[in-house]
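Missing here is one protein chain; the remaining ones are kept as they sit in the complex.
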Amino acid sequence: MTEHFPVLILLVPLFGALIVVLLGRERPDQCWVTSLISLGISSLISFFTVIAVLSGKVQELRYRMGGWPESEGYEIGIELRVDILAALVVFAVTLIGFVNTIYSKTRAEAEVQGKVPFFYALMQLLIVGLCGIVMTNDAFNLYVLIEITSLTSYALIAMGNRRAALSSFNYVIMGTIGASFYLIGVGYLYIKTGTLNIDDIHMVLGQKNSWADQSIIVAFIFIMLGVWTKMAFFPLHGWLPNAYAYAPSMTGTFMAPLMTKVMVYVMIRVMLWLFGYKFVYSGQYIWGELIIWMSVLAIVAGSLLALARTDIKKMLTYLIVAEVGYMVGGAWLGNVTGQAGAFYHILSDAAMTFCLFIAASIIVLRVGDSRVNAFDGLFRKMPLTMIGFTVGALSMIGLPPTCGFFSKWYLISGGIEAGQWEYVCALIFSSLVNAVIFFRIFERAYFGKISGVKEDHFPTDSDANPDIRIKEVPWSMLIPLFLASGTVLLLGIMNRSLFEWIQTALKMMNA
Amino acid sequence: MDPIVATFIEENIVPNFNYWIYVILMMIGLYAMITKNNLIKKLIGMAIFQTAIILFYVSVGVKDTAGIPIISHHGSEHHQMAGLSSEAGSTKEIHNKIDKDKYANPLPHVLMLTAIVVGVSTLGLALAISQKIYKSFGTLEEDEILNELRPGGHD
Amino acid sequence: MTEFSFIPLFTWIVSLLAVPMILLFRKRPDAREGVTFLAAFMKLGMIFMMLPLIREGKILHFKFGEILPGIPIEFRVDGLGMLFALVASSLWILTTLYSIGYMRGLKEHDQTRFFCCFAISLSATIGVAFAGNLLTLYIFYEILSLSTYPLVTHHGDKEARSGGRTYLSHLLGTSVAFVLPAMIYCYLKKGGDINFTDGSLLTTNIDAGAGLIVLLAFTFGFAKNGLMPFHSWLPNAMVAPTPVSALLHAVAVVKVGVFCVIRVFTGVFGIELLEKLDIAVVVSWIAAFTVITSSLMALSQDNLKRRLAFSTIGQLSYIILGVSLLSDFGVTGSILHVAMHAFGKITLFFCAGAIYVAMHKKYVSELVGIGRKMPITMTAFAIGSLSVIGLPVTGGLVSKWYLVMGTAQSEQIALLVVFLISSILNACYFLPIVYRAFFCRPEESLYEGGRQEAPLACLIPLCITALLSVISFFNPSLFIELAELIIK
Partner (left out) sequence: MKIFGLIAVLVVGALLLSATSDFPDWRDKDSPANKSPVSSFYIEKTEKLTKVPNMVTAVLADYRGYDTMFETVVIFIAGIGIIAVLRNFDGPYSSSIRRENNDEGSGLLARITCSLILPFIQIFALYVVAHGHHSPGGGFQGGVMLGASYILLALAFGLSKAKGYFSERRTMIFAAVGIFIYAGWGVLCLLFGKEFLNYSVLDSLLPGDVEMARSHSMLIVEIGVAFTVTAIMFSMYSNLSTRGRLNKGL
């Protein structure tokens, strides 16, 4: 049974999405239940996958679609490959999907009136796409799955208001350019190697020793550009802030933590599996230094842009831009510590972004104001929500024992090991800026008086009095928040064993 | 013509003629996507852009001598079969004789079938989104939309 | 030598366990304060349980699981930590008593929150004192910064908020910016752990340039030590209620800063390595500069608490200066000064608070002739001043004696002069207060009524601390003994 786990993780939500569409608009509650069950099963299976991969019997699961054997050492069909890294990311993806479904119970009905089944179908398909991206070992299949995630996210974002539609359009343009660049890169690799399987491409490139070929270098550049566009690496980040900030809240909460992180994972895998350590880090090309500097720029710019925002969600989205810089920089440091740190940060950043986005969505919902003054006096009014928010924020700042501290620790270790001091400085700078951002909020939440919300935000609301309206949200929204903040702490406590698994896996990949 | 240019064309452009065309098409599309003000024009650029990539992939699979990648067992093979039947040749041997230079590489075609589908889907969705934008902003010109947003929306 | 023991854990956790109890009894102030007292006494008791073992030269340690490869959360009690914990926890009892008087006297709001945060910050202080490695130290250091923030901003008005902002931004900022990378550098340099051992943590394979950067990063990074230019949080944090200023800014918080620096000098680098690299002199001169400048600034302060704050900055730099001399006497003097200055300075703060509770006076200029109204308080104030200046019959003299001998031992005559000048300046900004309090004609308003001391709960602690100051002059052997454990 274990050997079928990878494909089952994908199939369960796929069928879930189909069932949701078949159920139709008349039964929104059943749509929710279906989605909950399918993602629950999927995350259970991925949990067992993690255990199976860790248990030592199977170092990595390989799954040949259609059972096609290899021919003369080449894969004929499409292959899935799940090692511990992939298993962890898949688990994170499905789990966040599951928890977000709990969160969306009341929000979906309220925010996408009448389109609930489409929302759940698209959401589950997005999860399918993300899991597929993480597990596949086929360069072209990766493209198809990237497009699946892109299309679902275009639609999910555009379900929001008119600003959301506009930002979704920008996302379409940027996303298409990114995915097409990736496709071009794959095409260049195909023309030189004649295969699409990631391992085989690496093998052929090694056999022919065509590392120095111009076309391979161009392929690498374009694949990187494509992946960076998708993950909103700094100069290519333009689409992200508006898209996530204006999307319906239950869309933003799970796309923000997942999309960019999965693409970072893809980048690490392309670097290590497809091209290999020698090619990427040889120092023979200038890109090593250059990309570190770009990531420094991303971190600094992302942090400063976040600092300049007064809109909570916008601020968080710019923080994502900075965090992407962390991970890209970490992956490019060229040592296992940095890579493992970047990978650990994928997990921890997913957890803390999820936590913060849920908290921010709850607060915007209750206060009816998305600016920072929404936080005035909230420690008294919504203590539970604020606890969740605080955990996420402390992790963002990087204080122990939250996972944010440990990922920063590993990344800084990697930076010092590699002698990239500019990267270390950027990380610290961003921590400080995050501290300013969040303590500014804490101060408001702690001391501030609840501001009288303007009437026009709630023209029909009978309890427009903020004192009455601002209260804790139902449990269906608080439980996800606490699960998320618990995960932030749990990842921090478990960091050592996690890091060891990651490190071992990466060492094997680097060898 | 300048001999240097001539040799350049002869050595670089002529043998890779298709690739040059694809790059030029792609640049046209990309330029439209980046700089055009009208959202529909951007989408037209996107379509050109994706088509260019399809051209590239299909060019990869072309062989000098080959036809479409469908095995034609009505022609030569039947003759072979007739000839071989007396020697009790099995179908296996016949298939072994498939001349792979006669058939174009099927893989790029398959890949591009997928890419076409993706392109259509993206275009359809993007058109839907631009309709929604038109519905709420009353225009498809990017600068006019941004102008409308400036005074009203914060940030 | 090294012995496994649960006592450090219990010592640390007891005040943490008090927090839920305090919350539980939030409606009954007496029970609430009872819990605080109970925890404080239990803590002191456990420290006394460990004391004989430590004096024998044993080191107690307790280890949680490793949280990073090679780095556990670990408690390790040695002489230095013992001394610091002893001072902090004994003064906690007195401060609790004092704050009951102060808070109730002024009818402050949110007293439960106050006592909760107090207990947490004490826990963190003990955590720092017992930290067995740099990471543990760092974690408790940060917890201390965070848990004292609500205390500093207790009043919640604009001034408190801006003070709190300065406080947190300085402390968190410097620790994240400087300590964290320096710590990771040490971790990598050491090859996988940063546990304090008997010897130094860094090996000799570090060159002087890198060593200096790391040293400065640590020294500035632990900004709680008030070294210039990262000192401005300290005067700003004086917006806090006086017990907070007293315990946290005369004892716990600032002493944690210098304690960390002493740890870095003795535990991370080690005196020998620093001697070899010859880089400590840079720190010496920064400290010397701070000593003089802060004393001059203290002279111009009219707000009593701010004057005390600047005095604290100077005294803290004594400690850093002493340890950076790298001589036996210097280091001993530094460690001693941690205790001696604590007794002296907390007396002064208690007095300032008592004056505020009784007379609502905040400014030095208002204290003319107050000695007649509050003789006990002002006597204690005089003793405290003597101790801070370093005059007999107070403990301040002992530590200053060692410090001055340290300068002589390491042949830094210029620094000797610094000590002397600063002592004179200290006298200049303290003695006039005492003089005018007792011998000058009071203002009209002070004539009315007879003696008007603060409540007993305020008065008792400040008498005890003044007494401790005096006792430590006559019998400093315990502290010297503990300090010398580090030198060996």
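Which chain is which? They are A, B and C, in the order written, and residues in each are numbered from 1.
Everything that follows uses one rule, which is that a residue touches a chain if its C-beta (ideal position, glycine included) is under 8 Å from a C-beta of that chain, and two chains touch if they have at least 3 such contacts.
Quick caveat: nothing in here was measured; it's all calculated off a predicted structure.
Asks: Please provide the labels of all shown chains that the missing chain touches.
Replies: Within the full complex, the chain not displayed touches A, B.
Asks: Sort through A:W32, A:F98 or A:Y154 and give me the one touching the missing partner chain.
Replies: A:Y154
Asks: Sort through A:W32, A:F91 or A:F118 and give me the one touching the missing partner chain.
Replies: If we include the chain that is not displayed, A:F118 is the one touching it.
Asks: So that we can see where the missing chain sits, which residues of chain A does it touch?
Replies: That gives, for chain A, the contact residues 4, 7, 11, 14-15, 18, 21-22, 24-26, 63-68, 71-78, 112-115, 118-119, 121-122, 125, 128-129, 132, 138, 140-141, 144-145, 147-148, 151-152, 154-156, 158-159, 165, 184, 188, 190-196, 204, 208, 213-215, 217-219, 221-222.
Asks: Just checking the interface: what residues of chain B touch the absent partner chain?
Replies: 12, 15-20, 23-24, 26-27, 30-31, 34-35, 59-66, 68-73, 91-92, 95-96, 98, 100-101, 103, 105-110, 113-114, 117-118, 120-122, 124-125, 127-129, 131-132, 135
Note that only the chains that are shown with their structure count from here on.
Asks: Between the chains shown, work out who touches whom and classify the graph as line, ring, star, complete or other.
Replies: Contact map by chain: line.
Asks: Which whole number of Å gives the spacing of the CA centres of chain B and chain C?
Replies: 73
Asks: Given the complex with chain C, which residues does chain A contribute to the contact?
Replies: Within the complex, chain A contacts chain C at residues 397-401, 406, 408-409, 412-413, 416-417, 424, 428-429, 431-432, 435-436, 439, 443, 446-447, 493, 495-496, 499-500.
Asks: What does chain A use to touch chain B in their complex?
Replies: Contacts found on chain A: 140, 144, 147, 150-151, 154-155, 158, 161-163, 165-166, 168-169, 172-173, 176-177, 180, 183-184, 187, 190-191, 196, 309-311, 314, 371.
Asks: What part of chain C is in contact with chain A in the complex they form?
Replies: 66-69, 135, 138-139, 142, 146, 150, 153, 156, 161, 164-165, 168-169, 172-173, 176-177, 180-181, 184-185, 187-188
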